[in-house]
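Remarks on the structure that follows.
One protein chain omitted, others in place.
After this line comes subunit A, so read on.
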Amino acid sequence: ANDVSMIKSAHIGVGISGQEGLQAVLASDYSFAQFRYLQRLLLVHGRWSYFRMCKFLGYFFYKNFAFTLVHFWFGFFCGFSAQTVYDQWFITLFNIVYTSLPVLAMGIFDQDVSDQNSMDYPQLYEPGQLNLLFNKRQFFICMAHGIYTSLALFFIPYGAFYNVAGEDGQHIADYQSFAVTMATSLVIVVSVQIALDTSYWTVINHVFIWGSIATYFSILFTMHSNGIFGIFPNQFPFVGNVRHSLTQKCIWLVILLTTVASVVPVVIVRFLKMNLCPTLSDQIRQRQKAQKKARPLRSRRPQTRRSSSRRSGYAFAHQEGYGELITSGKNMRAKNPPLTSGLEKTLYNSTSWIENFCKKTTDTVSCFSQDKTVKL
């Protein structure tokens, strides 16, 4: 029971669900059955969790800076009247529908190195301890990246739309075409960015990323269709826009240029960083990839469970405990010839030293042990 306060005051409280009862388990953040699982909890899951969380946060800040700061630049050209650059529906749906799922999938499934390598190289745990992946510096880098992207997102369409006419001579530099171009560029840029950030592409990641882009285009076509304008003319004034603007080659050239201009610096920086000062994680990833190529694919062998005859020692004791019994070695040596299953050997041993124990301790404990014997 005195473990509970210790567990509650820690950053992460871990309880072993063992023979001491369930109080520690109920008060803890994580609980498992054996002490040795702690290694996996820290080196694999804890490290992955830190890695995913930092990537998620970095991407989220970047995406929202890129999305919002465009309005700041537009203010200079709309008389500072707080006119939005995008369609109202796009603003509503952007963070909920178009870009939420890919980053969620990255935050759930992403792995930089495999679990086996995480355990083999415990030095990989250091970035978490030193707070290297998300600190003030990283935040300002995200912010700068978002500002740069918003500049590219605004000024490239601005230059392309300045006082121009469309392919048939008709109006193309109108507010609605400008909004559609910028919204499409934004969705494509942030989707390409999440595609670059995701380093572990499961099926779900594929579905979410490509599905988000497809959802964007399908909602766009629906909102600009004649049918929905007929029902709600004031809510959907963008009728006919996507048919007119997205069939102009100029618009697609603008979108392509914006995407490349936003994404290429990221690729360059990452490539240079990986070659000039590779982190341990990068090196292990490269080794992993080389190993995968060298080794032919073989089918997974079913995990064989080791039936261990030896139980690891108990860590804590409230009463006198079994120390004397253990050090006397009585439960280490088999009194009878070894049986086929290790389990039965343990049973026999436990019965023997429990009998010894019962002679020493109080009735309540012996009742407890006897209950256990019955269950066994």
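Going forward, a contact is a pair of C-beta atoms (placed from the backbone, for glycine too) under 8 Å apart; a residue touches a chain by one contact, two chains touch by 3 or more; residues count from 1.
To be clear about the criterion, contacts and distances are computed from a predicted model.
For the chain that does not appear here, its UniProt entry gives the protein name "Cell cycle control protein", which is one of "UDP-N-acetylglucosamine transferase subunit ALG13", "Centromere protein X", "Fibroblast growth factor (acidic) intracellular binding protein a" or "Cell cycle control protein". Residue in contact with the omitted chain (choice from A:Phe60, A:Trp89, A:Tyr121 or A:Tyr158): A:Tyr158.
Of the listed residues A:Cys78, A:Ala144, A:Leu280 or A:Met332, the one in contact with the hidden chain in the full complex is A:Cys78.
Screening A:Ala214, A:Val267 or A:Met332 for touch with the missing chain picks out A:Val267. In the full complex, subunit A makes contact with the omitted chain through residues 17, 19, 33, 48, 77-79, 81-84, 109, 111, 115, 156, 158-179, 199-205, 226, 229, 233-234, 237, 239-240, 243-244, 248-250, 253-254, 257, 260-261, 264, 267-268, 270-272, 274-276, 278, 285-286, 288-289, 305-308, 342-343, 346, 372, 375-376.
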